[in-house]
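Complex shown without one protein chain; remaining protein chains in place.
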Amino acid sequence: MAKRMIIPFGPQHPVLPEPLHLDLVLEDEKVVEAVPSLGFVHRGLERLAEKKDFNDLVFVAERICGICSAIHGQSYCTTVEALMGVECPERANWLRAFWGELSRIHSHVLWLGLFADSFGFESLFMHSWRLRERILDIAEETAGGRVIFGATKIGGVNRDVLNEDLKRLGPELRSVERELRGICRVFEEDASVKRRLVGVGFLSKESAASLGAVGPTARASGIAWDARKLGYAAYGQLQWETVTADSCDCYGRCMVRVKELWMSFDMIYQVIDRIPDGPVEVKVNGFPNGECFGRFEQPRGEVVYYVKGNGTKYLQRFRVRTPTFANIPSLVTMLQGCDLSEVPVITLCIDPCISCCER
Amino acid sequence: MRISGVVMKSAVSKPATRLYPFSKRAPIKRSRGRIIVDMPLCNQCTLCMLKCPTGAITVDKANKTWQIDRLRCVLCGVCAKVCMRKAVVIKEAHAGPVIGKKVEIFKTLEDMTVWAWGPAGGDAPAKKPAT
Partner (left out) sequence: MSVWREEQKTDGIDRDALPGRAAELMKDGYRLVAVTCTTLDYSFELTYSFDREHSLLNLRVVVPNSDPSVPSITDSYFCAFTYENELQDLFGLKVPGLKLDFGGNFYRKAVSAPFRPAGEAK
């Protein structure tokens, strides 16, 4: 007769970048149920909106998460601009797309390293993070900060990057891309990696749709949904395609992120070639009044921003629904029936960003 | 073993790390490193104190001092942008760690800027006029 026992996974675990607690109910090494529990980094950032000027709230929005910080800042600014009817200049939109894609490359390379660590391939983890340093150097040259870019504000961007500086970055980015392709070949073709990833964490297309999965977790099950297709911030003028896979397992999610890397590099080269000239900011007068939803694509999936203003300089409600929060039901479903040794791999394949999840 | 190519290449190239603190990286231009003030140029107009989003700067008109709490400063650069005399600047070199709750106080002494550590003033942020 099978014996049931409960093993706690987290909040401190060598694999997890951020604290998440799962109570795993095991029956002889197979997980029967997983019960999540959150709240270790809940900072109540949504209530800070009632105490800070709406212009200063960009700094709070950027610091919801360290890895997705540039896109949080852009999303907040775009939502408030849509609410107030402020038109952002063209060059500012293209620069936002540039920093958004740089942020996406940074996030995917960081995730590749952590994922390799989760199935025990530490040298691949070190090599991925060695390349991440070069990307952070590019971010520091253009935006001024390595992880928290601090580049956007309501009405445009904070600083301009000269065209010749952008052109100088082209060869540097191409050399980073070449080295990354060498490392990603290991993820794609190595036999030991495939044995850990193929067939693990199966999530069928119907389950992904009904459980509301977003981001690469859903795209690896064949659902072609990418919030960048909504056309904000110059994405409507760049040539790119949504990347999907059909294998519905952890290998598919890894491949979706690797292919998105090449797509992001391509988008950055397009921005460098075609960025228009012009001003990078407009002056913003007045206070926000009314409500607005905005949906944007973070590296982990679709983020929803809801902003409600009542005519004063403090927002009445500021709500962020992050992609990790939407992927928790899928995580709990995928964990049922897997082995105990596959739990870290499955938890990391949804790319959990718990500080985003419980702002 | 696909990783062999990557491993061979990294075995023959020079290490990716440097021996800090004996060898330091040259600061990257336009990086946001540290906010400092040139006190002979400062006329204590308190514009930087009003615009700072976190309340890190305190300007004392009576004693002619300018004080910054490094742990509150997020290096946004708004103070440097609004300073009309260009006294507050944001430099590239890294700020360095702060140990303990201290603030840095700058004042003028015979046409030069001098600074010292001072105790952080209670738990209220910089004195902003009530809005």
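The first chain written gets the first letter, and so on, giving A and B; residue counts start at 1 in each chain.
Definition applied: a contact is a pair of C-beta atoms (placed from the backbone, for glycine too) under 8 Å apart; a residue touches a chain by one contact, two chains touch by 3 or more.
Predicted model only: the values in this text are computed from it and were never measured.
Colleague: So there's a chain missing from this view; which of the remaining chains does it actually touch?
Modeller: When the entire complex is considered, the left-out chain reaches A.
Colleague: In the whole complex, not just what's shown, which of A:32, A:147 or A:292 touches the removed chain?
Modeller: Counting the whole complex, the residue in contact with the absent chain is A:292.
Colleague: Can you work out which residue in A:53, A:90 or A:179 touches the chain that's missing from view?
Modeller: The missing chain is touched by A:90.
Colleague: Counting contacts across the full complex, list the positions on chain A that touch the omitted chain.
Modeller: Residues of chain A in touch with the missing chain: 36-40, 42, 44, 46-47, 78, 81-82, 85-87, 90, 93, 209-212, 229-233, 292-295, 302, 304, 306, 308, 316-317, 319, 321, 325-326, 328-330, 358.
Here is the rule we use: only the chains that are shown with their structure count from here on.
Colleague: Could you grab the centroid distance between chain A and chain B? Build each centroid from C-alpha atoms only and quote it in angstrom.
Modeller: Chain centres of chain A and chain B, defined by C-alpha means, are spaced 29 Å apart.
Colleague: Help me check something: in the complex, which residues belonging to chain A touch chain B?
Modeller: Touching chain B from chain A are residues 52-53, 56, 59, 121, 123-124, 127, 130, 133, 137, 140-141, 144-145, 148, 150, 158-159, 182-183, 185-186, 189-190.
Colleague: Would you mind writing out the residues of chain B in touch with chain A in their complex?
Modeller: Contact set of chain B toward chain A: 1-3, 5-7, 9-10, 16, 28-32, 53-54, 74-77.
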